[in-house]
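All protein chains but one are shown at their positions in the complex.
Naming follows writing order (A, B and C), and every chain is counted from residue 1.
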Amino acid sequence: MTTTAPTDVVSPSAAAPEASPRGRLKGTLVGLGIAVATLLAGLAVPYVVTDTYRMSLLVEGTLLSLLAIGIGFLARHLGLISLGHGAFFGAAAYGVGIATTNWGWSPTTAVGFGVVVGTGFAVVMGLLVVRSSGFGFLMLTLALSQALYALSVQTSARPLTGAHDGKLLSYDRDMTFLGLAQRDVMNPGLFWPMAWIALTMCATVLWLVGRSRFGTTLEGIRENEERMRFSGYDTFGPRLVAFVLSGAVASLGGALFAINSGYVSPDILGFTRAGDSLIAALVGGFGLLVGPIVGTFLFVYAQANFNFGGNLHLFTGMALILVLVFMPGGITGSLQKLYHRLRRGRR
Amino acid sequence: MNAAQLLNGIALGSLLMVLSSGLAMIYGLRGVANFAHGALYMSGAYIAYSVSDRAGFWLALLVVPLALAVVGVLLELVFFRPLQHRSHIELGLITFGLALMAERLVVLIWGERTLRVTPPEFLQGTSNFLGVEYPSYRLAIIAIAVVLAAALVLWLRSTTTGLHIRAASQDIETAAIMGINVDRVSLVVVAVGSALAGFAGALAAPYIALDPGMGSAFLITVLIIVVVGGIGSIGGAMIAGMGLGVIQSVTTVWSPSVAVVVPYLALTIVLLWRPTGLAGKRVS
Amino acid sequence: MKRRLLAATTAVTLSLTMAACGAASDSSGGDAEEGPIKIALIPPTSGALAQFGTDSVKGWETAVRLVNEDGGIDGREVELLVKGTDADPATTLRVAKEAVTQDGAQFIGSVMTSPEHGALNAQLEGLGALSFNSLGKDDALVGEQCSPYAVHVVQTTSMDVNALANSIAEMPGEKWAIQAVDYATGHSAAETFKAAAEKAGKEVVLEQFAPLNTTDFGSYITKLKNSGADAVFAVEFGADGVAFVQQADQFNLDDQLKTVLGLNMVSEPLFETLGESIVGYYNNVGYDAAADTEANKEFIEAYTEDHGSAPYYVPADAYAAAQILFAGIEEAGSSEPAEVAEALADLTVETNVGEVTVRGTDNQVLRDSYLGKVVKGDGGLAFEVVTNTSADVTTTESDPACKF
Partner (left out) sequence: MTIFEGRGLTVRYGAHVALDGVDIALEPGVVHGVIGPNGAGKSTFIDALSGRKRPSSGTVTFEGVDITRRSVRWRRRKGLSRSFQRTSVFGAMTVGDQLEMVARRNNEEDLGEIVRTLGLEGILDRVCAEIAYGTQRSVDLAIALIGRPKVVLLDEPCAGLVHDESVRMLQHVRDVCKERDVAALLVEHDVEGVFRTCDVITVLDLGKLLATGTPDDVRADENVIRAYLGSAA
């Protein structure tokens, strides 16, 4: 099984090449400008959406988007599809819970700790899996993340994780997360700035990394791993670094998720959660950075509106199949194709 | 350690053996680990419940594999064959979507309640086997699974279809060049693989309780078995399935919480020590 | 509130000048003093627990029908908003937020599992809603996860275990084995039971724990058989419980046992699945349907009329929760959740499950627990209540971890 058939799912965007370094710099500056504008515009959202429930859906979508862009980064730049990123999201969430509740750390420090824990797991898993690719990678990430689930619900882990009961976060009322007391972090309107800034910052960082020389190296590894080695490149290291980076972004999402919801349930590490995020990212499309974000918000919307009688997975399963069969590249990928076709047509 | 505990391990191992050989067959040929395998297994168990309720358990053992073989044929004709030129990942994710849907469909048809299937009259209670009082039904599972495994190996070794399957599992392109009808082979393999999953479900029905989570609970274990056994190797999967069943049951006697982690431990050890799995094919 | 939002925004970002238009997100509940009293029910509509969820809703429905026929509470009508969840805490939380902030519900009921309650309890104060838990039995819910906005109507697991332990002399068997789920409940139940058994002069010969979602109990049952036990105390729930009972039957385990005592293992919805092999099994029972009180008879009659079947503990507890809520609103003279919560503290209410008191320190409803035995009656299997134990015995004081 050495054939690596071209994957439409992760086919790169046929972006116009920027040959000159100056063009590249200009592109970077324009991108950064868009990032700052998006960030500022997003901060106004709580003033427009005044309804707590809708706002909480937006916050949830934003935090889950961090997980999705982590998955999307690996898919786009290395062609690796991971079912294991839920583990980093969940490990970070538990890290926050343990640091606040068991050790009495301040929530702010605890979030930092959570990210470190999640990233640490990404390093360990990365060492085991980045040598494989394609289907093997998919299965191994799934199996190892399930191992973490199995460990987290062990009775011996109960003092730390709360096992099947989950973990309720508690910290002193005078302790705050970046100025917000426990009551306030659960208010989506007040928590929104943190979530939104985290998402735009991480998206920007991932975008810049993708454009850097390191990004080109990753692209080379994705396209032809063997030729990269025969061209003098180490391929294990960059893969590991990319894996850990994407795991770190997912971890940040998990840490903020824990702070915001005040409760970590073992489901966070479960089989369906991992699948949900991947499906959301895939339906949104891997070709563009915003694809997974679009998919995640769509998923959160669907979850809030079409979950009658627990049939959500009937719909997500169907959506996954339809997208894979009829529009590989996801929603954003299809829009992009349409856009290119229209432009070409006009010329 | 006594003989009854060993038999417990062999009974569980028998079930895993049947389940994982079906998955390994499809994987070897199509390069896709069928994520819907757990759902097929679960459907098998639920169909067995309905059939044995009306017409008895033995008929269920016959009907279920046939029904699931039809499902397998549909899988092959609707998804695997038309999409064979897509990447393996895409195909695998499609089966993942199918698994999600199947799980809900089972609930919509049979409901959420935990169900139970009664084994045939003469297999209820215990029998004396090598001086051990042991449940007759579990002895029957072991016997049936061993016969089935032997038949499967014989079929692959000594028939033309078996030869073609082995050739195509080695290298599907070369097999096609050599004049093997790969489409036909693939149809047979996916149908037989699905039938085996259903058969495992029917066998398991009186053994464990039926609930809608039973498929995904086993899926992970079976995926691990296939990786540990060496991807695409049917023999490797059988040995790994039986081995894991015995090790897990024996570990349960000593420490149940360690037993839960056994499959993952096995996977990690294999990854570090022998990345190609027991049968020596690489995880690519 | 608006100022805090601004502070939060500026604290983490570049300083921004932003026209604060519109109200910042901070709505809670509807208008509490006018219009109908709204109760959101969030039962699981999928998963193995859906049956219990539906039955819980039925109990609430009967209670609400009766109170509205009486002209409501203080002239105000009571309205049920029946929602649904997949029993994932995140979903339940989302639905609860929607019900409270969008539909103006002030009270929440029919939430099923302890993890859902744990997640919900953490948010109740912020939401400004009062939750009535008639299903989640975990002790932590009135311990470290307790909330002044959550009323624990159902008995806790430790109350149940204490009742069983108190009745240990009633059951035959000298050498006990403990088969429990490897879960907080399983461990604490095993510990309590073991102490009580030893106090009663019985011997505990084996104590083993199986992980949740165990499908194959072969190894455990083999060990039980080899231990020489003549009675088993089993703490296995849902599919695990069914698998255990079924496989014990296949191993002929019952032949060597005088008693099988279950904790939450056997319940009315499972009678059909488990079949006659469980006749003679003992189990804790939350509600005595045969109780000869005015309130109980009224409940059974009304419920049977509404739903065409006799109630068991799930609808009965939901009905009790409703009665406690109604009494609280009357006492407070308001349906403002905070005021109702305050009025409920140490309030005594006459309900279908007897005269009960809401303990002010942790909101646990103090009520009897029962030991039942499965018997074969005319209409199939049924529980026969063997003993009852009052709350004075089962829960002597509240958990110090709970601070309001």
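Convention: a residue touches a chain if its C-beta (ideal position, glycine included) is under 8 Å from a C-beta of that chain, and two chains touch if they have at least 3 such contacts.
Just so you know, these numbers come straight off a predicted model, no measurement behind them.
Student: Name every displayed chain that the left-out chain is in contact with.
Tutor: Hidden chain, whole complex, touched shown chains: A.
Student: Quick one: say which of A:T217, A:S251, A:S265 or A:T332 touches the chain that got left out.
Tutor: Reading the full complex, the residue touching the unseen chain is A:T217.
Student: Identify the residues of chain A touching the omitted chain, counting contacts across the whole complex.
Tutor: These residues of chain A touch the chain that is not shown: 6, 11-12, 14, 17, 19, 213, 216-217, 219-220, 222-224, 226-227, 229-234.
Criterion: only the chains that are shown with their structure count from here on.
Student: Is the structure still one piece when chain C is ignored, or which groups does it split into?
Tutor: Once chain C drops out of the picture, we keep one piece.
Student: Would you mind telling me which chain pair, A-C or B-C, is linked by more contacting C-beta pairs?
Tutor: Pair with the higher count of C-beta contacts: A-C.
Student: CA centre of chain A versus CA centre of chain C: separation in Å?
Tutor: Their C-alpha centroids are separated by 36 Å.
Student: In whole angstrom, how far does the Cα centroid of chain B sit from the Cα centroid of chain C?
Tutor: Taking the mean C-alpha position of each chain, the two centres sit 38 Å apart.
Student: For chain A, what residues touch not just one other chain but two or more?
Tutor: Only 154-155, 310-311 qualify.
Student: Quick check: what residues of chain B touch more than one other chain, meaning two or more?
Tutor: Touching at least two other chains: 107, 257, 260.
Student: Could you please specify the touching residues of chain C with respect to chain B in the complex?
Tutor: 46-51, 182, 208-211, 213-216, 218-220, 222-223, 225-226, 238-240, 242-243, 246-247, 249-252, 269-270, 273-275
Student: Would you pull the chain B residues touching chain A in the complex into a rising list?
Tutor: 31-33, 83, 85-90, 92-94, 96-101, 103-105, 107-108, 216, 220, 223-224, 227, 231-232, 257, 260-261, 263-264, 267-268, 271-272, 275, 281-284
Student: Contact residues on chain C for chain A in the complex?
Tutor: 4-5, 7-9, 11-13, 16, 18-28, 44-47, 50, 84, 86, 88-91, 93-94, 97-98, 101-102, 114-115, 118-119, 121-123, 125-126, 138, 140, 144-145, 182-184, 187, 209, 211-212
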